[in-house]
Structure formats: structure tokens, C-alpha cells
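All protein chains but one are shown in place.
Labels run A, B, C, D and E following the written order; every chain starts at residue 1.
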Amino acid sequence: MPALPAELAGQVGAALREDIGAGDVTAALVPATQRVRGRVITREAAVLCGTAWVTETYRQLDPAVRLSWHAADGDAVVAAQVLFGIEGPARAVLTGERTALNFLQLLSAVATAARAFTDAIAGTSCQILDTRKTLPGLRTAQKYAVRCGGAGNHRLGLFDRVLIKENHIAAAGSITQAIHAARALSPAIAVEIEVESLPELTEALGAGPDIVMLDEFSHADMRAAVLLRDERAPGVKLEASGSVTLASVRAVAETGVDYISVGALTKHVRAVDLSMRLEFGAHRS
Amino acid sequence: MPALPAELAGQVGAALREDIGAGDVTAALVPATQRVRGRVITREAAVLCGTAWVTETYRQLDPAVRLSWHAADGDAVVAAQVLFGIEGPARAVLTGERTALNFLQLLSAVATAARAFTDAIAGTSCQILDTRKTLPGLRTAQKYAVRCGGAGNHRLGLFDRVLIKENHIAAAGSITQAIHAARALSPAIAVEIEVESLPELTEALGAGPDIVMLDEFSHADMRAAVLLRDERAPGVKLEASGSVTLASVRAVAETGVDYISVGALTKHVRAVDLSMRLEFGAHRS
Amino acid sequence: MPALPAELAGQVGAALREDIGAGDVTAALVPATQRVRGRVITREAAVLCGTAWVTETYRQLDPAVRLSWHAADGDAVVAAQVLFGIEGPARAVLTGERTALNFLQLLSAVATAARAFTDAIAGTSCQILDTRKTLPGLRTAQKYAVRCGGAGNHRLGLFDRVLIKENHIAAAGSITQAIHAARALSPAIAVEIEVESLPELTEALGAGPDIVMLDEFSHADMRAAVLLRDERAPGVKLEASGSVTLASVRAVAETGVDYISVGALTKHVRAVDLSMRLEFGAHRS
Amino acid sequence: MPALPAELAGQVGAALREDIGAGDVTAALVPATQRVRGRVITREAAVLCGTAWVTETYRQLDPAVRLSWHAADGDAVVAAQVLFGIEGPARAVLTGERTALNFLQLLSAVATAARAFTDAIAGTSCQILDTRKTLPGLRTAQKYAVRCGGAGNHRLGLFDRVLIKENHIAAAGSITQAIHAARALSPAIAVEIEVESLPELTEALGAGPDIVMLDEFSHADMRAAVLLRDERAPGVKLEASGSVTLASVRAVAETGVDYISVGALTKHVRAVDLSMRLEFGAHRS
Amino acid sequence: MPALPAELAGQVGAALREDIGAGDVTAALVPATQRVRGRVITREAAVLCGTAWVTETYRQLDPAVRLSWHAADGDAVVAAQVLFGIEGPARAVLTGERTALNFLQLLSAVATAARAFTDAIAGTSCQILDTRKTLPGLRTAQKYAVRCGGAGNHRLGLFDRVLIKENHIAAAGSITQAIHAARALSPAIAVEIEVESLPELTEALGAGPDIVMLDEFSHADMRAAVLLRDERAPGVKLEASGSVTLASVRAVAETGVDYISVGALTKHVRAVDLSMRLEFGAHRS
Partner (left out) sequence: MPALPAELAGQVGAALREDIGAGDVTAALVPATQRVRGRVITREAAVLCGTAWVTETYRQLDPAVRLSWHAADGDAVVAAQVLFGIEGPARAVLTGERTALNFLQLLSAVATAARAFTDAIAGTSCQILDTRKTLPGLRTAQKYAVRCGGAGNHRLGLFDRVLIKENHIAAAGSITQAIHAARALSPAIAVEIEVESLPELTEALGAGPDIVMLDEFSHADMRAAVLLRDERAPGVKLEASGSVTLASVRAVAETGVDYISVGALTKHVRAVDLSMRLEFGAHRS
């Protein structure tokens, strides 16, 4: 299991506050001593992700709710499969249901998408990366889901990698000057530069970046770029970017690029269809 | 324009913090005095939503950035249309770009989906509603987008409406007892109950709820439900729920139900494709 | 017991931080191993409310403090009655005393006032409601207390009900136009309108609101309003508002209105007089 | 004007969030360009307090709202007096009205109570102090209001003064030992001790506290306490505590004690009756 | 042990968030079931401080981590001494190491400095105090460490003592007027005034402050100040301030002043050198 983000508890707390607000007026209909037992199933195949968010939801609501997980983050699950069992005070189980499932259906969606792209390029040496096109406030959660789906994380934010684009190059004067300026300003941080043509790539390789992003290159140009890189600067990584779909991703990977970044992993979401089914038990004596 | 949520500034602040963190190491390459001018276009047709989030993003980053909006929340925009112009210090414009667009592409996606469902039932007296299946931490923003798309909001959270489901009925003893208990507990709040058959509906109508949710009813049963309601309790509203798609929504609306709630409006997201294009100007003297 | 608000833990945390700050310099005089046992009594009759806030206070301070409650939220208690027993590390018990009692004396005061108004109209079909005239930051706690006292909650805030007043009517053009605009803007939300005379009521009833607020009506006019409503729009609720006191509330209820809203429930507070009495035990070995 | 607390902006933000939540659904009925002008009057005599909270409310909501104050914190105002004029966008004025008035009616209530007690002892050398019996989360605001009413603040919290009570004396072994321990632990902080009899006072005076609190002393014993103090430890201050009312406070002050602490100043609230009256203007071009 | 500040949990949470962010990518290399046992030693002599911050760090990360403390806050420890043992899940132990040690090395540094100054004046009746020259956001933690080192706290902030300086005197008109104004404005709060010469001291003593700060007085002038005080206002405390070092502090204390305030205690930090040593155990079955 990849590392969990520190924001997890805060994300869960915010979600509970926005859903519960002044109090769950429906759960108040259930006797405070009523207990319940149930399970959550998926109605469709998916890659599971978000178990820690579900656990945290019930930990914050009522530690007396017990969960028993039947699958782990990153596991492929099939339609009708039980994901977890749940048991405890009925009010807390009901009050937390939507918040818990909202996290699970979202993060499993992201992991499922990441797995689809990763599977599509299986056997190549290429890797799928995410982008900064994420849902506001949920970036670290989505990046965790990407890792659970077997893909990797591009930079987390503006702070952990220099990514030089057209506007920065214009400001610096040239590709070479931009890379040198970045190295001087941030000596121990990875420097990536975006190029739009093979001549730009040639200049970039000469200036020693860690990674070059090939922006909207044709597949032929990507192959040429890989040859150029192998010859001139074998340590530099190449990243393909722009309009890559599940249909086209394998062809891109086979050009020999090291990374393919895919905005669709985190900016689009097709929530996984989940369902909680409960049986009411006797009252707690 | 519908009312803006109070969480707006907090949502923007959180998004900026997660993206900028220890600082934008790339923007630091641009001279502090450099100015820039540009515009944001949409690459596809959409219903615009999120202008206040974009404005707040730049207000928090640097009030010297000026925006000029060419369209308003709720407006239908077409591919290549300019959404807003932007002008100001280059560093701030670049640093805020992704956060601003992440809000705009998400909220426009929600408004666009809401408009598609609303348009599909045009001419009927039925209304589309959202659900609590939302992205954690972004509910009030998504509910605002739903309103911009012309649909309505179902309850905001667990606090502003009683929604009695199967488990609550079991706990209360019967449909009638559950509704009476809800009225007693929450005298001035709307009470909705979910039923799964016409006999359950008949019992529910006799107990005086404000709304009855018809869970996975066939279209024929929905029509029967409308007749029953008209006869027995004309003031009660009927809401269709469950597996309604853009293809089926009009047929559902034509059964005569008052509301159709659609989880897909807020749990799935197909981000609108936006692009910021900049021209660097002279330095600020 | 009504539903607890999600803000509870945050309200307690803020109260503890404002009271403890840099540290309880007096409790530091007591040996860290000293234990204590005690009880909290009320010095006057009241309706108890706030037990969950007291529990949360000690849970945040030191989970080793044990509370045993002798009464529950909503219970009528009499002078000198023991409300709860307390046992645990002396420092934590002493440090939390004032914060715990500040919540309990405030929320019991609100519940007590709500019960007094509710009792005064016993036997009528009318119900007492609160208002938005609350103590800043404590609204959801006060609204919970109102429910514990047997009264109901008017809207929680500006977000969960349309309440059209004179100024909105002026902006919309007429009572009818205002109600129609509200329905269009907020299709699934309750719409209430304030009227100042019987002719205004007549117009309002024709436009189909959920509730009409009768602002400062005489008792005679209230009775006339009830008749008018019964005749023209029997599904619409009537709410009396303005200057209702404990002395006048029964007469108002007997006019046949459905609700009476009372700002005094939450804007005035007469804290219940409570006292914690402790006996120091042996040191913890 | 006394010093404003740092929590002011946070208190206002929390109040606005709890009131506005997902958005003001009624203000949305008013055209966005509509402007309004009005004034807030008091319906009863009071000491004004809370102007900075009102200003901050509108500053956070919309800086285009302009306020013109006709009275300042600490001023005595009479029934029907105009407190401030207001002018600006109608939506923002309406949305902020309740939050602004909730602060003003609460803090003016506290200042009014403080002034009543202060006036009652005019001409004596005694001073009225507040206590830690405050509304949770609003302590610093209430303590500011107390100062505006002309009374003084007892300790702000558990951190800024040692206040030794019965339980601490028991833990320390004796009054003398408790005071010595406090001095050793907190060398530069004021030390106060509560005593319940004249013999206890005698022992306390010998140990050198800064202040002695006379708990529920008779007026005769207070006078004896003052004589004892003058003779044995003239630098020590005496504070009367317990069940002091507006009726009895002057008699207490005339015993010669230095301070009288009054829990009622901040634990009870009788909100001042305020009203905002608006006139709608032309639209903003 | 002195009283712990209420901000402790918040300080730890902030530190964990800034260190862990999107997740500990290195700890993810260790199997989730791996357990570890170890101990933390100091590599140099120090006064220990910060045990509660370490405990809270692991409580927030993973309550399954167990700590066994071999020394307490305020204890003098020697090079190579074991401070605490640690045992638990290897990932959590590793992830929390740096945050825990950052608090412990900082707070022990402050306590060590405080003890050095305190020891230097042992046997005199003078006391060392800290100042408001602290690390932003860490003041209450540092003030706690000062107390653990045996020194006292000067005011916590701008709120708990009046400290009249040159600029305030100028604004008030004279030393006497400034002290009288402070008494009137803040009747129950300590009033301190800074003077720069013996004539100023003479005027100050006549106006009845609680403390006089002697700013940059020579040792001879301090002795004269003490005599003056003993003669004219024996209840007033004298505080020496300005450029006092470990070398000069005893001579200052021997002048007879009551307090010496030392900015260096909290504005300079020489972190104590600590080390965590671990042994990996078998996996948790």
C-alpha cells in the first residue's frame, strides 16, 4: 500500500461537517441503542481505493463502529463483491454511510482509471503519470489513488519540481538559459522542460534537464525524440503529454518514451457504483 | 446568479495551499516585474460555472491581477469562446492558472451536466434535482453549479430534510409511525419518505409527508403513483429516483412526477477542456 | 435525544483553547498523580441540555476522566439534583470544570426557556420555533438545545429556506412575483413569506407558499388569518412572529396558528446555576 | 476604546459561515445590481458595543458596503437612536444583517450590564470585574464588552493568574504552602487565593498573595476583612465574590473591598433590541 | 511539571502535516506489518523538555506506538543517556521520528538555556524571566520550556500585562499620567513601566506601578535603583533588561533587582543533539 497523505483526517472531517451540519435529523428517528450489521458491495468491477478514508470516517463519528475489510487498496474487485462488513450503533452507521461511500466511489474511480491505463501499456518500460489537473482540495487523495492503480505521480504541486513552459522560456531568453537559471535557483530539485519540436528538444538535451516533456508530438516525432535522447543525453527522461487516450496510449508507450502523463486520470471521474446493505439487530442492552 | 456558498474562500485557500506549498519554483524564473496579458478559452461547448472561484483565486494570490469576464455563470458557451481576459504580474498569473482552471473545469462540468438533463425535460413540469453523492469537501460548490445549470438542489446534507428509508421504517415499526415520529421530532422541517411499491406509497400518502421518493419504480408504476397521489394527497410531491440517464429522463418526466433526482450530476465529472493563453508584455517600470 | 451537530467537537476545542491558552497555572499546583471524585449539581430547576459537550470537553482534555450521567438531555431536573458524577486525575478535572459548566449552563438555559414556552401552549396544536437571533458561533448548539426543550427549529440559516420579507417583495415587484421567483430559483426548498396585513395574506395564499409569517398581527387578525387560510389554501402553514412573551404565548397559540417563532429562546440567556463539588482521593500509585 | 481581540475576524468568519452556509437563497431574489440604503436603530436604551464586529462582518462579505457610525463603543444610546447608516449592494446588506446585529445585540447587552453595575457603585473606590463564566468561543469579545461598559477584566483564562481554591489548598497542605508553591512555580504572575472565613484570611495575608477573594462573606465580615488587610498587608487587594446583584452591589462596595466579581455580567445575556430599516434605491448602472 | 499549553496538539498536527504532506514515500518501502524497537539518546548534556510533544506526535500518527520515558521534563540529562524507549509498527516509528525529535531538540534547548541562567544566579533572590522575542507560532511551547528550565515567564503576549515604554509615555504626557491611565483602563491587570534613568524611576515609583523595568542601567545604577525602591515603594518589583549574558547575569542579580529578563532564552536556539536508534524485529503475525 502506498503512503497515506497527512491531509486524510482533515479531508474526512470536512466531509463529515458539510454532510452532518446541525445534525442528522433522520438518524435521530432510530433508537440510540439500536445496533445494525451490514456490508458494502460494489455493483461493478473496479480497483478498490480509499479504505483508510472509510475507516477514518467511522473513527471520527463513533469508534464503536467496527469494519472488517475483505479487500485492500489496489485490489481488483468484481461486480457484487463484498468490500467490507460493518457492525455497530445504527445511528452512526447510517450517518456515516454517504460520506464513507463518497470517498470510496471517488478514489476507486481514480484507481480504476489508473489501472486501465497501466494495463494498456503492460510489457513496455513506459510508465503512466498523473498531472496537477485534480479536484480542488482532494489532490493528495487522488494522487494516492493513482499510486494504488499502479501509475506514478508527476509533481505534487508547484513546489517539488521545476516545469519550464513556453512562457518561462520567453522570460528567460532561451531554453538553455531557462534550464541554467532553474539549476542555479533550485540546485537539488528536478528540472523538467516542455518542448514543442525536435529542434527545441535538441537544444534542451544540451542544457541538461532531468526530464523533457514532449508536448503534442506525433508518434513519429516521439520515436525520433527517443533516438535523439539515446544518442545525446541518455540519462534524460522523456515524457509524452497531450490528448493521450486509452485507445492511443499503447502506441505512445511503444515509441520508447519513459513517461506518459494523463490529465484524464484525475480531472474526469466516473464514480464506482457501491451499495451499503444493512440488517437491523436487537437493541444494545 | 444563484447564491454563492460561504465556503468559497476556504475552498480556494485550500486549493492554493495544496498546489503552491513551499513555493512555485518555476514562476520564480520569471522576473518579479514582468507583466503578462492573456485570455482563457473553452475548447468545447459547456455551461460556464465557477467565475467567483477564479476571481477569489487571484484575489488571494495577488489583487493586482485583473480579470475581465466575457460570460457569466449559467451562460452557454461554445468551443473557442473567450471566457475571460487576464492581465497582471506574470508570476501571480502563472502561479494561479492551474487552481483557477481546476475550479472552472469542474464546476462548468457540473453545470453542463445539469443543463443537459434540464434541457432533456424541457416543457414538462418536472424538475431535475441533485443528490448527496458529491465530491467530499466540494458539496456546496457543486450544488451551486447544479443551480447554475438550471436544476434544483435536493437536501444539502443530513440536517435540512428528513429522508426516511427502509432502515428507518424498520426501526420505527411502519411507514406511518416513521412519518409521525419525524413530524414530532422536527416540526418545521420537510419530511420525505422512500417507498418501493404502490402499496407502500398508499400507506405513505395517508401519513402526510411532504415528498415521497419512488425508488426504482417502472414508468408504468410511476404513472400509477401520480394518479394515486392526485387522488389521495394532491399536496404531496413525488420524486423519481434510481438509474435515470439522459436517455431515459424525458420518459420519466412525462410520467408526471414532480422531481427526478440524478446522482450522476455530481458524482461523475467530465472536466470541461479549458486553456489559458498568455502574451508577455514589457516589464513594469 | 435529537441529532447532535457536527460542530460540537470544534466548539469544545475552541472553548478549551480560549480558557487554557498557555496552560492552567493553578492546576499545576496539584500533584500530577492526585485523583479526585465529585459530582455536579444544579442549584435550580431546569431542563438539562449539553451532556455531549461536557463529555467531549473531558474527552479532549484527558480520556482518563470518567463521567456517570444521572440525567439525560431534555430531562427536567430540580434544585440540588445531581446531574453527573466525575472521577479521574485531579488536574484534568479542575482544568475542564469551567468549560464544561459554561456549555451546560448555557444549553440548559436555552432548553429550559424552550420548555417553558412549549409547556405554556400544551394541548394546542401549535408549535414553538426558534429564530436566527442566536449567539455567534453557537447556533447549531443552541438549535439542538431548543429541540431538547421540545420546541422546533425554524431555518438553520440563510441556506435552507427562502424567507421573503418586505425588501425582497419590493425588489421582486409584488408578493406573487416574489413567491414565483423563489419557486423558480429554488425548486425543492421551502418558501416562506412575511406579510403585514390580511390583504397581503390574501395575495400570498394565492401564490402558493409553504408558510406565511404573520408579522405583528393582533390576535383578532391572527384568527381571521387562520380562517382565510383554511378556506383558500388549507395546506399552507401560518407562523406568528413578533413580541411574543411567555405571558402572551398561549393566547397566540389559541388563535389557531401553526407556529410561533420566539427570538427570546436563543438571544437572551439566563444561565442555569450549577456547581461542581469535589473530594480529593489518595494519589494514584 | 479598549483594545480589540485578535479573534475578532475569526469570530465573524465563523458566524457568517454558520448563517450563510450553501448560500443565501432569499437574497438571490434581489437583482445583483440593486443598491440599498438604510440605518440601524436601537429600540431601547443601552451602552453600545460591537462596532468593530459589524464593520468586519461587512468587510468580509463585501467591501462595497459602507457604514457610517453615529456612536462609538462605550457610548450610552437611547431608544430610537440611530446607531449607524449603511449603504451598498442590496444582497450583501441583507445577507449580513442578522450576523451583524447578533454581534451588536449581544455585546451591547454585556456592556450595558457592566455599565449598570459600574454606575451602581459610582463614587466608591471599588471596581467591578467579570469572571470566566462566559459564552464558549466568545470570551474575548465579551471581555472587551465588559471594558467598554467601564468594568474591568478578571483573569482571561487559566493561564494569566493563579487562583487558588479550596481543592488546591487541600492538595498543597495549607493556605501558606499553596501560596508559596504558586510563587515558586510562577514567579512573575499574579497569585490570588480564595478564603471562606476571617481566620483563613489571616493566614492568607501572612503568605503574601496579590489578591484575596472573599467567598460569600457577609457585609460585616467584608468590613472586618478590610480592616485586617489594612493592618497586616496593605498592599494586598480584596475581591468580593458570590451572589452579588445590582441591588446589593453598592453595599458590598461600601465595605471597602477593592473588587467585586460578577458572573452575571457575561453568563446571562439580555440582547438589546435593534432594528435595521432599509430603503431600496435605483439599480447600480 | 508546569502546565501544558492548549496549543500542543495543534502545534504537533501542523508539524506532521508539513513533514508528511502527500505521504512518506520512504516508509512505504517497509512492510506494513514490520515492527521495530529502539531508543532515543542525547549526545550531549541538556535539560530535557518536550516529552508531551513527542507523545502527542505518535498519538496522532499511530496509537500503537508505545513510548517508555526514562526522564521527565526538567530533568538534567547527560551525554549518551537514554531519554525514551520506543516500540511499534516500523512505518509509524520512522515517519514520526523527525517531527518528534525536532520538538524535543528545540524545547530541550530552551530549557537548557533557562537552566544555565538560573543556575548562574543560584543563591540570590533574583529570578530569570523570558521575553516576547520568540519563534512565531511556538511561543507557548517555548514559555513552557522556560518554566521547565526553572525560569519564569514574563508576559505571554500583549494581552496580560501593560508594559509602558517611551512611546506610550510620550503619548500619555508623562510617566505619572501613563501609569494612571493604564490603571484606569485595566483595573485588575499588572502594570509595568520601562525607565531609562534614576530620575525617571523616581517619578515612576511615585505613581504606583507593579513593576519597573530598568532599561540598560549600569550595575551601579541598578544598586541605586534598589535602594530608592526600598525606601519609596517597597512593594514595587524591579526588572533588569538589556544585554544580559551568562557572563554578566550574576553581577546583575547581586544588585538586588527582582527579575532579569533575557531575550536570548527564546530568540536564539542551539538545538540539543539527539539520536534515534532502532532494531527491526520480526513481522507482526
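Everything that follows uses one rule, which is that contacts are C-beta pairs under 8 Å (C-beta built on N, C-alpha and C of every residue); 3 or more make two chains touch, one makes a residue touch a chain.
What you see is a predicted model, and the numbers here were worked out from it, not measured in a lab.
Enquirer: Quick one: jot down which shown chains the absent chain touches.
Expert: Output: missing chain touches A, B, D, E.
Enquirer: Which is it among E:Q81, E:Q127 or E:T140 that touches the chain not included here?
Expert: Answering carefully, the residue with contact to the hidden chain is E:T140.
Enquirer: Among D:P2, D:G208 or D:G242, which residue is in contact with the omitted chain in the full complex?
Expert: D:P2
Enquirer: From the listed residues E:S186, E:T202 or E:S248, report the one that touches the chain absent from this view.
Expert: E:S186
Enquirer: Considering the whole complex rather than only what is displayed, give the residues of chain E touching the chain that is not shown.
Expert: Output for chain E: 7, 11-12, 14-15, 18-31, 34, 36, 90, 94-95, 98-99, 101-103, 105-106, 132-140, 156-165, 167-168, 170-172, 178, 181-182, 185-186, 189, 263, 267-271, 278, 280.
Enquirer: Using the touch rule from the top, list residues of chain A that touch the missing partner.
Expert: Touching the missing chain: residues 2-3, 5, 127, 129, 147, 152-154, 156, 158-160, 185-190, 235, 259.
Enquirer: Name, in rising order, the residues on chain D that touch the hidden chain in the full complex.
Expert: On the chain D side, contact with the omitted chain comes from 1-7, 139-140, 143-144, 153, 156.
Keep this in mind: only the chains that are shown with their structure count from here on.
Enquirer: Moving only between chains that touch, what is the shortest number of steps from chain A to chain D?
Expert: The fewest touching-chain steps linking chain A to chain D number 2.
Enquirer: Name the chain whose C-alpha centroid is farthest from the C-alpha centroid of chain B.
Expert: E
Enquirer: Of the other chains, whose C-alpha centre is the longest way from the centre of chain D?
Expert: Comparing chain centres, A lies farthest from chain D.
Enquirer: Measuring from the mean of all protein Cα atoms shown, which chain centre lies nearest?
Expert: C
Enquirer: Looking at chain pairs B-C and A-E, which one is connected by more C-beta pairs in contact?
Expert: Most contacts of the two pairs: B-C.
Enquirer: Half is the threshold here, strictly exceeded: which of D-E, A-B or A-E has more than half of its contact pairs identical to A-C by residue number?
Expert: Residue-number overlap above half with A-C among D-E, A-B or A-E: A-E.
Enquirer: Compute the distance, rounded to whole Å, between the mean C-alpha positions of chain C and chain E.
Expert: Roughly 43 Å separates the two chain centres.
Enquirer: Which residues does chain B have that touch at least 2 chains other than itself?
Expert: Within chain B, residues 2-3, 5, 7, 21, 139-140, 153, 156, 158-160, 185-186, 189 contact more than one other chain.
Enquirer: Would you mind giving me the full set of chain pairs in touch?
Expert: Those chain pairs satisfying the definition are A-B, A-C, A-E, B-C, B-D, C-D, C-E, D-E.
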